[in-house]
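Only a single protein chain was left out; the remaining protein chains are all shown in position.
Chains: A, B, C, D and E, in written order; residue numbering restarts at 1 for each.
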Amino acid sequence: MAEGIKKKLLYVNRKAPYGTIYALEGLEVVLVGAAFEQDVSVAFLDDGVFQLLDGQDTADIGVKNFSRAYKALGDFEVRKVYVERESLAERGLDSADLMQITYEDENDDGAEKPLVRLIDRRELAHIMSEQDVILSF
Amino acid sequence: MAEGIKKKLLYVNRKAPYGTIYALEGLEVVLVGAAFEQDVSVAFLDDGVFQLLDGQDTADIGVKNFSRAYKALGDFEVRKVYVERESLAERGLDSADLMQITYEDENDDGAEKPLVRLIDRRELAHIMSEQDVILSF
Amino acid sequence: MRFGILVNEGPYTHQASDTAYRFAVAAIESGHEVFRVFFYHDGVNNGTRLSVPPRDDRNMQMLWSDLAAKQGVDLVICVAAAQRRGILDANEAKRHGKDGDNIAPGFRISGLGQLMEAAIEADRLVTFGD
Amino acid sequence: MRFGILVNEGPYTHQASDTAYRFAVAAIESGHEVFRVFFYHDGVNNGTRLSVPPRDDRNMQMLWSDLAAKQGVDLVICVAAAQRRGILDANEAKRHGKDGDNIAPGFRISGLGQLMEAAIEADRLVTFGD
Amino acid sequence: MSTLHIVNKSPFERNALASCIGHLGNDDAVLLIEDAVVAARDGSTVAPLIREALTNGPVYVLAADLAARAIKREGVIAGMKLIDYRGFVELAAQHARTQSWL
Partner (left out) sequence: MSTLHIVNKSPFERNALASCIGHLGNDDAVLLIEDAVVAARDGSTVAPLIREALTNGPVYVLAADLAARAIKREGVIAGMKLIDYRGFVELAAQHARTQSWL
């Protein structure tokens, strides 16, 4: 099954969480997909940046809070997580509003390092143009 | 069943046809609802104005063309059909792009008269503010 | 006050069903009456008994069915919208030669007239959708 | 060329399923291969055999089932998305203690790995949704 | 009697809030629920739209949806009012009609 093929695969997240299921079911693809050992990137832009806000509390809407699962991205060997700077700014947000997501750097004695990288729109467009496959949610 | 109650009821159409089912299923409510003899208005604004464009041809997308049914609105005793002028203009459209919808004026010997009335946004806002019930599709 | 509620989207995919449910519960808790919940468009998908949501998440069909059972709320699924989407009761299944049905307890299938009746007889109609 | 197709919305409510179907047919007519159609999110609702669309409109489930039967296209429904929405085959129904199933001919239920496989093995993956 | 306008869409993604605010009657109220609550955060490109609505009548936001999306109360545009589901019900009862901008 796909033995030996390694593709550059980008997940694009453009929707806010909870109002629709796309954020949750999109994340499920990323986590399941990790087992396939592809060259994976995950991008958050437009309303997708709301998925990463720190302090989500869904108790009063009765919907499952899945935001902790983003913190597991590092454990799933995802190393390229991008947030678009312009999308944050347009929404009155900055990087201090985002949850802390880290990974253990195997090349640095397992040191915990921040996983999310803020990039600007032009850089994100370039990353999109380098992929083999783009999955949008 | 609702004997004697007569309410002012407005149907608000804001979506283009075919891309989603809301236009079609919204129209079905208007036609079924006619039997209830309420004081009905139907408004088309935003992308809802595309529902009334003349010359819709769905042969190549394989979806049922239901645009003829709008022409039956007059036969269903609907007498107040409004299209928002600003919505047309923003979309590069004008009244010449709309299908001809008429009704037989029972107060004028059954003369065929145009059913659709172009109104501006302010007037539509006023009509909205006069309703008992608003149904949006 | 008598409320009518219109639900236009299916469970989980859109929050509409959750919000409508919580509105209905709050209305009842505040002493109002929920005259009817009408399910239209993909809203009919709230009424399938075959759904198996993850155990750590809410079960919308059960929440609605419980509301019908405990509070006597009338849950009406539009027949035309339901046929398109494959939501049938035993009667509908038989009528269309289908080998099974999937309607959940507390829901009933009827026509758009039930929505009109809710719009006319309720003091307020509140719509939840996409 | 080998195409993979991802369908993210149910039939009728969104045009996504229509467009995906016509894309698949055009690809085959042009001599390409359609490796797999994967149904995710509400796309799983394409695979119910209980739908009864109006006679003067298209029947999306039948169109898809025919494509599987005549062209051998692999139609895969995501198991997790399907459970949430009440699309089950006989095996799933039994596993979850449900009294019936509703999957249509030509569709099969499997995991998200089938989407990953399509993304990796197909030359192009094309997504249709809302 | 005035209208309760209910908006459930992100104004960064859709035109529903803008269209709603363009059709307000005098004293009409706007209620933000579901994904529309992201409009409540001050400092965004849509804050001027909310301020425009506030000059016309009250603007409410469902606190439960705000919490779910981690929009902090202290970051909400001044003048907006937070309500719970019971407050939503009472607003629907107090206004002559509701209009959902789907």
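Definition applied: a residue touches a chain if its C-beta (ideal position, glycine included) is under 8 Å from a C-beta of that chain, and two chains touch if they have at least 3 such contacts.
The shown structure was predicted, so the numbers you read here are calculated from the model rather than taken from an experiment.
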What shown chains come into contact with the chain that's not displayed? A, B, D, E
Any idea which of D:Y12, D:W64 or D:F128 touches the chain not displayed? D:F128
By the contact criterion defined above, which parts of chain D meet the unshown chain? Give residue numbers in ascending order. 1, 3, 8, 15-16, 19, 22-23, 25-27, 29-30, 32, 123-130
For the chain that got dropped from the picture, name the residues of chain B it touches. 15-20, 46-47, 50, 53-61, 63, 65, 67, 90-93, 97
Residue by residue, what part of chain E touches the chain that was omitted? 12-15
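Keep this in mind: only the chains that are shown with their structure count from here on.
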Which chain is the middle one, judged by CA centres? C
Measuring centre to centre, with centres taken as mean CA positions, what chain is farthest from chain A? B
If you average the Cα atoms per chain, which one ends up farthest from chain D? E
Take the average of all CA coordinates in chain D, do the same for chain E, and state the distance between these two points in whole angstrom. 38
Rounded Å distance between chain A and chain E, as computed from the means of their C-alpha atoms: 29
Junction residues of chain E, two or more chains touched: 8, 34-35, 64, 84, 97-98, 100, 102
For chain A, jot down the residues that touch at least 2 other chains. 18-21, 61, 63
Any two chains that touch count here, so list every such pair. A-C, A-D, A-E, B-C, B-D, B-E, C-D, C-E
